[in-house]
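Take a look at the structure set out below.
Here the complex is missing one protein chain, while the rest keep their positions.
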Amino acid sequence: MAELTYRDAVARGIAQEMARDPDVVFLGEDVAKAGGVFKATVGLYEQFGPLRVRDTPISEQAILGAAMGAAMTGLKPIAEIMFSDFFAVCFDYIANEFPKSRYMTNGQTKCPLVVRTGNGAGSRFGAQHSQSVENWCMMIPGLKVVAPSSPVDVIGLLAAAVRDPDPVIFLEHKSLYGTKGEVPDGEILDKLGTAKILRPGRDATIIALALMVPRALAAAERLAAEHGIDCEVIDVRSLVPLDTQTILGSVAKTHRCFSVEENPRLCGWGAEIMSIIADEAFYDLDGPLVRITTPHIPLPAADILEDAILPTVDRIVERVRRTLKA
Amino acid sequence: MAELTYRDAVARGIAQEMARDPDVVFLGEDVAKAGGVFKATVGLYEQFGPLRVRDTPISEQAILGAAMGAAMTGLKPIAEIMFSDFFAVCFDYIANEFPKSRYMTNGQTKCPLVVRTGNGAGSRFGAQHSQSVENWCMMIPGLKVVAPSSPVDVIGLLAAAVRDPDPVIFLEHKSLYGTKGEVPDGEILDKLGTAKILRPGRDATIIALALMVPRALAAAERLAAEHGIDCEVIDVRSLVPLDTQTILGSVAKTHRCFSVEENPRLCGWGAEIMSIIADEAFYDLDGPLVRITTPHIPLPAADILEDAILPTVDRIVERVRRTLKA
Amino acid sequence: MSKKPIPAAALNDDIGEETRLELYRSQVNIREAEQRAFDLFLQNLVKGTSHLSLGQEAVAAGFAVAMKKGDLSFCTYRGHAHTLARGVPVEQVLGELMQRDNGLMRGKGGSMHLTSEEHGVMGSYAIIGAHLPIACGAAWRAQYKGHSDVTTCFFGDGTTNIGAFHEALNFAAVWKLPVIFVCENNLYMEYTPIRDVTAVEHPAADRASAYGLERIVIDGNDADVVYRTAMTAYEKARAGKGPSLIECMTYRHSGHSRADPAKYRPEGELERWKERDPIKIYRERLKQFGIGDDAVAKIDADIKRIVDEATEACKAAPNPPMDILTTDVYADGGWAWRN
Partner (left out) sequence: MSKKPIPAAALNDDIGEETRLELYRSQVNIREAEQRAFDLFLQNLVKGTSHLSLGQEAVAAGFAVAMKKGDLSFCTYRGHAHTLARGVPVEQVLGELMQRDNGLMRGKGGSMHLTSEEHGVMGSYAIIGAHLPIACGAAWRAQYKGHSDVTTCFFGDGTTNIGAFHEALNFAAVWKLPVIFVCENNLYMEYTPIRDVTAVEHPAADRASAYGLERIVIDGNDADVVYRTAMTAYEKARAGKGPSLIECMTYRHSGHSRADPAKYRPEGELERWKERDPIKIYRERLKQFGIGDDAVAKIDADIKRIVDEATEACKAAPNPPMDILTTDVYADGGWAWRN
């Protein structure tokens, strides 16, 4: 058992899988010699050498295209796209190639790869380097989409993603890289498609992802301590496959549900989950389904503006309290 | 008043706006001399000449980038992306450039352009030429997103889009190009952000878009005739701005709501609208909110498979009937 | 090119009779199958779109015959020719065009996505440029694993102006990948001439130097020329000397796709190119080399029979069953995105 940062967990997770399977290779911009711009891949180049850990040109289409071709023919590539916002310059692979090839070929081809990326806000980088793009991926049939919130989940879910036979989009939250958590020694392997109830509760369910998970947890503590409201907090972890059983089970117990989303409002994962609940658990509900999201605007750069725009602990507390008292 | 195809309405709409405003220019692949691969822009090159109607290389990023630069500096470009699936090769402009520039520059820049595209299934083209990508656009803050279902709406909404000072994504449905409708003579100008109640009803609201509109209407007729269920059918027309008043007003009256979406299941516009209803109109509801969508899979090519996978009149009727009788 | 017969002693040149007959057979096979696809389209039996390579057969044949077993091909929507050239049965190709259950992908992919992994046809891609980087990845795997196979990536002239082309070429050159990029310059994109929208005369070859590669433009209608060029490129790739970019000048006899009557062509252009029909050229070539009419006639008859039989089999084949609708989205065979 050791305390590890989320950042170091990334390198450990990749190393674990590269050590285990020589077909795992890793490519991206500045990932090798420099250890990544977020320093999340330090040491891999030294450990696994220049043939397995490769710096690329600034050619995101080539990075993802090459990862796909290698995956189709026998390797298990991990590709890094530095910031998730850059998915927009290589979106064809994410939307049209990775996820459709197996289906179109009636099962002839495979695409076992992982795309890792730095996702999310909080670094004062402005509108083109701060987005939370999980929905860009969740909406595409044929992908798997994962977003861990803790170091141990980073390792376990990354290992599961690398061993998964399908294309997995692995969203690391930039504002979590510096956070720490206890991590057991030895191999860690988690399971895609499993949500985690991080705090059991009776009065309402709060569903969160990535950076919003610690905020939802903090809000739940405050709601309990200050307002006597006992919330169950679920870390979705995996958007596809989606663990609807855990979510619907929780709502059947609490009868109220909130989602806390960092992504801009429209067509977020919260909308999907809420619409599932509104269909399948309608008669369990005691009141409106409420989504707490970043407003539907581009992200501002200034610290003070950025801090004001994402869902905060205060906003979650206030919204849950107000809704339940209504 | 004349009968016009949806296809011819596109050319008439563009011509109307080009004749009115010399700053309106039009570019895309094979759009000029050949009149477009869907023959939706026939005659424009002849009428407005080679400086205003321009064939481009197969360079979607250059097409959208050039449209943006021209829009920022004084023109009002209409850019065609042949199939909406190709948004994936130029998604940076759609997701990161058009919609963020004004905000990031604190209002210094403008981006009055229209991206027209052939959207949707039904042509047996397979998974990379048949997608319904309205959600790829709706989820991005700063865009406007329109999808007409009839020839008269094509002209009126296209005119509104061209005159709109913001970037508008204009989704023409490939399977509607051949459909006909009455169109008044003279200038036609509609308004973005307005849904239309195409059939008033008391028992349930059915919300649809584009190709799903005629299907929802046909289903409503059958539901009335065969099952005594009186549905209100709403053509959303504009996903952003979204006419939530019309939608919420209808649900307040009918107390039940269904959406009919061509897009694959996850994070569709239906999820967004349903989650709005589940929050803001929860106490109006008498039962679950039900989304009828294409399953969350890539689209098959074969006619018989493609026909089976999209929401059909039968499926809509069956689902509404079964839900309301439950 | 002299049409005089070649002296007997020269018959076994670097190509030789056996390979020449293979090149001929491959071209005729493509021609007949594509012509049949066109006929079936006129009978309303081909559905969706389809993109024929009539007139471009020498490129597909020349490369495929030069390939070894295990070499990989990446094609575009205009990929029937390359798929057939790797030995995929005509029936499976026509079946896919007719969207029947006997199709290569049982109708799930359609004409634009022909794939036969067992023949090394790693897919046909319908987004312009997308497969060039993917081909790099397949070649990277060979390099990484020390395999000797080479990847070939076919694409059109119009594809040279999209970003992915540039990224792939640079990437392949920097990593010295065993991949051959083959541009079939048929002078047109869909309906627009390539010269109207390209800054250089030879859209691929005139850019080779931008990637440190040799400028290669060849007669794409002469299967011998294609074959020889291909052999050189494969040797180079197998020797670890990196990628090649080859521009083959050719012409499509029909429209861009089944929807296109190709009225945008200047008068006489098609006729001029038909004089240089690759099959016509190759029949003469065989004659020059003294290869007997009977060998040729036998191939012609063989192919005709195969295509006829395939046609009948396709007409008799059932539609794909509904239960394949949701199979093979994920590796577990299903499509479940939730529990």
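By written order: A, B and C. Residues from 1 in each chain.
Throughout what follows, contacts are C-beta pairs under 8 Å (C-beta built on N, C-alpha and C of every residue); 3 or more make two chains touch, one makes a residue touch a chain.
Here the structure is a predicted model, which is why all the values come from computation and not from measurement.
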item	value
Visible contact partners (per top-of-document touch definition) of the missing chain	A, B, C
Sole residue of B:Gly43, B:Gly65, B:Gly122 or B:Gly181 that reaches the chain not shown, by the stated touch rule	B:Gly65
Touching the absent chain when the full complex is considered, from A:Phe86, A:Tyr103, A:Trp136 or A:Tyr177	A:Phe86
Residue of C:Val174, C:Leu187, C:Ile291 or C:Ala331 in touch with the missing chain, whole complex considered	C:Val174
Sole residue of C:Phe63, C:Tyr77, C:Trp140 or C:Phe165 that reaches the chain not shown, by the stated touch rule	C:Phe165
Absent chain, residues of chain B that touch it	25, 51, 54, 56-57, 59-62, 64-75, 77, 92-93, 96-97, 101-110, 112, 141-142, 144, 164-166, 193, 240-245
Chain A, residues in touch with the chain not shown (by the definition above)	29-30, 33-34, 37, 55-61, 85-86, 88-89, 123-129, 265-266, 295-298, 300-305, 308-309
Touching residues (missing chain, whole complex) on chain C	161-167, 169-170, 173-174, 196-200, 206-207, 209-213
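Methods note: only the chains that are shown with their structure count from here on.
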item	value
Label of the chain whose CA centroid is most distant from the centroid of chain C	A
Geometric centre distance via CA averages, chain B-chain A, whole Å	30
For chain A paired with chain C, centre-to-centre distance based on mean C-alpha positions, whole Å	41
Per-residue overlap in chain B, given as positions that touch at least 2 other chains	85, 88-89, 126-128, 265-266, 296-298, 300-301
Chain C, residues touching no fewer than two other chains	106, 108-110, 113, 125, 127, 130, 163-164, 324, 329, 335, 337
